[in-house]
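Removed from the display is one protein chain of the complex; every other protein chain stays in position.
Per-chain numbering from 1; labels A, B and C assigned in written order.
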Amino acid sequence: MSGVHPDEMMTIAASRVLNSDDVCFVGIGAPSAACNLARLTHAPDITLIYESGTIGTAPDVLPLSIGDGELCDTAVTTVSVPEMFRYWLQGGRVSIGFLGAAQLDKFGNINTTVIGDYHKPKTRLPGGGGAPEIATSCGEIFITMKQSRRGLVEKIDFVTTFGHGVGGPARENMGLKTKGPTLMVTDLAVWKPDPETKEFTVETLHPGVTREAVQETCGWPVKFSDGLAVTPEPTELELTTLRDLQARTKAAHAGAA
Amino acid sequence: MSGVHPDEMMTIAASRVLNSDDVCFVGIGAPSAACNLARLTHAPDITLIYESGTIGTAPDVLPLSIGDGELCDTAVTTVSVPEMFRYWLQGGRVSIGFLGAAQLDKFGNINTTVIGDYHKPKTRLPGGGGAPEIATSCGEIFITMKQSRRGLVEKIDFVTTFGHGVGGPARENMGLKTKGPTLMVTDLAVWKPDPETKEFTVETLHPGVTREAVQETCGWPVKFSDGLAVTPEPTELELTTLRDLQARTKAAHAGAA
Amino acid sequence: MAKIQPLGDAVAENLRDGDFAAFEGFTHLIPHAAAHEAIRQGRRDLTLVRMTPDIVYDQMVGMGMAKKLVFSYVGNPGVGLLRRVRDAIENGWPNSLEIEEHSHAAMANAYEAGAAGQPIAVFRGYVGAELAEVNANIKSVTCPFTGEKLAAVRSVRPDVSFVHAQKANKKGDVLIEGIIGIQKEAVLAAGRAVVTVEEIVDNFDDVHPNACVLPSWAVTAVCVVPGGAHPSYTHGYYGRDNASYVAWDEISADRDRFKAWMLENVLDASPDDYADRVKSFRSAP
Partner (left out) sequence: MAKIQPLGDAVAENLRDGDFAAFEGFTHLIPHAAAHEAIRQGRRDLTLVRMTPDIVYDQMVGMGMAKKLVFSYVGNPGVGLLRRVRDAIENGWPNSLEIEEHSHAAMANAYEAGAAGQPIAVFRGYVGAELAEVNANIKSVTCPFTGEKLAAVRSVRPDVSFVHAQKANKKGDVLIEGIIGIQKEAVLAAGRAVVTVEEIVDNFDDVHPNACVLPSWAVTAVCVVPGGAHPSYTHGYYGRDNASYVAWDEISADRDRFKAWMLENVLDASPDDYADRVKSFRSAP
């Protein structure tokens, strides 16, 4: 399909892995767009939770922050932040945590804290927020981010959020019972961890994307699945729904109502 | 004043120690009657808290249980039981805890657990409920109970709720910062702990009550204050308000509305 | 998603012999109908947990369903002691009953920790209280910052919890209002949760955004049982039948009278009988 922007492909591919039975802890940005696109297309009953305490939200436009008013207006219920983290996240009630990343390594460990040394940072990033415990408490973790050599790196500067550690059985060895990262959707491809090594492996390339394009935007030697396939093209419905959502969002955030 | 029942005198004397600034954690029975009498007479703005989660209640009749519907209907707010115990009680927001007792010793230690051995009880009592942490978390503790040799004993069978322990600085030695029992009102007298030994000492005798009557209904050798006085007679307002409250309560609990 | 189904089916599918089970309610919203259904189905060897076991636990214990009771206050509130529980503890009738006793603060913290997926609750508690000496499940941890000794109790995580609530919507979301007690924690701490409700409504559009709502996916089964809390009460629907609580004191005083009452009012009754029992306590509409 011509005219599909890689960001759109990323959001659409990510939305497809969600379904109506999922209870999804949503990070702001690309995860939020994917989750809401899923809700507006094939997963109308998906439960979206934002860490501001809004459970089961159905916003008409994408929130700018995790605590926009519409999240509460459309929620099944809105709880306090301690309750959100204690009963709902730590309580193991969330099946999928959907995270973005500033830096990521091949085992799905995430850095959103600093570029450079922690105590003398080159760039101070926002920090972990909910991610460290989202990553260990949710049934599994989906990651979505745009590929770049600055983002997908051999060694991240700081382990904000534990993925598969050094790979293999690292999570079990830490006593974790949850699956950790099971999927990554980028603007170029869909990745899944190797069942043994846990190294992210490309499963499908988005339409028109080459292996070389993936490797050029990734800081480690990329592994491709033996059954490497092409991500299905966006459908008309997916693309229209996403574009309408983005347009409504842009209008709403531009200024006063 | 003739015709005043000792139970009435007990409730009235207990009500007098409360004022509008107090935030009071109320046990059921005699404490509840005293607290509500205070509210209906000289302490209209007193905050009454019941452990069911009702904060700032103003019931028209005395509740039969700590969770009667009217407590919620008239409350400033009603919170969950965990919040009640965590934020309001343990959080140190309550100035006075008002407790009853099945057995009590001269240092204000309370037993509401068993008569006899804990593992082979002669009589299994209801247990501590909120009392163990009420006694340590509230600013101070008032106790109200009817005197009897079975109730006021030299040695209680079980320390459900810590008062002044073995007396003296026992509370400070345990690391407690709260005052513990500072007052006991019985059907015969008003008692306060000795400033040094912490032994309960009779401060005032209710009208018509003798030292002998107090001793006969107490299992330890009673100490009387040097300045022993007589508890002021109930006023007309106190007595009428209490009797009206009791009559409304009896009618309300007799059966269907 | 919650299965909306008859109470008999929900109890049969979710309560098993030997379970660690909660029938919670803090004076308000006590799930009498659900407990009575469990009695009719004859479940055995239960470990029953509740902060304030009152007459419905007296009934279950008296019927020999419980091997253990975990609690912080066991009494008929405002009336007196529980005679069937006493008979079990003091005399082993109809069977001996193990007990694990806590304070309310400990139980509230332990349910809260259970809902929060934590193995323990840590708090300032039990200072000077003798319970800590007779209950091996009260331990301590040392604050790594100050050296203070803090109480530690295992979180409460029942196999199954039963609660009563005002209403559900068609999706199975549940609304609880008024004295919400420990209802939410009992549900979220449990592996399975069965909620009896007064009614099912189309939607919760008019519900306050911060009201206590349990989403359908956090509940196993929803059963419509009008009056299902009787003689406890349901805020906004009917008042507490205080006279029944008072009457229980005499009914439960004698083993035979107790058995006869249970036969007539529980074993020979059904979930459909509760609506009638609350008729005279209904709030003005």
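For this structure, a couple of remarks:
One rule holds for everything that comes next: a contact is a pair of C-beta atoms (placed from the backbone, for glycine too) under 8 Å apart; a residue touches a chain by one contact, two chains touch by 3 or more.
Keep in mind that this is a model prediction, so the values were computed, not measured.
Every shown chain that the unseen chain touches in the whole complex is listed here: A, B, C. Set against the missing chain, the residues A:Ser15, A:Asn36, A:Gln103 or A:Thr136 yield one that touches it, A:Thr136.
When the whole complex is considered, the residue among C:Ile180, C:Leu214, C:Ala229 or C:Ala269 that touches the unshown chain is C:Ile180.
Annotation: of B:His42, B:Arg93 or B:Lys192, B:Arg93 touches the absent chain (contact as defined above). Within the entire complex, the positions of subunit A that touch the omitted partner chain are 28-29, 51-54, 63-69, 71-72, 78-82, 84-86, 89-90, 113, 118-119, 121-133, 136-137, 158-162, 165, 174-176, 252-257. Considering the complete assembly, subunit C touches the hidden chain via residues 116-120, 122-124, 137, 139-146, 148, 150, 152, 154, 177-178, 180, 208-212, 235.
For subunit B, the list of residues touching the undisplayed chain reads 21, 23, 47, 55-56, 72-73, 75-79, 86-87, 90-93, 137.
In this section, only the chains that are shown with their structure count from here on.
With contact taken as defined at the outset, there is no chain that touches subunit B as well as subunit C.
Comparing per-chain C-alpha centres with the mean over every protein C-alpha atom, the closest match is chain C.
Here the CA centre of subunit B is 28 Å from the CA centre of subunit C. In terms of their C-alpha centroids, the spacing between subunit A and subunit B amounts to 57 Å.
The residues of subunit B never reach two or more other chains; the list is empty.
Multi-chain contact residues of subunit C, defined as those touching 2 or more other chains: 112, 184-185, 212.
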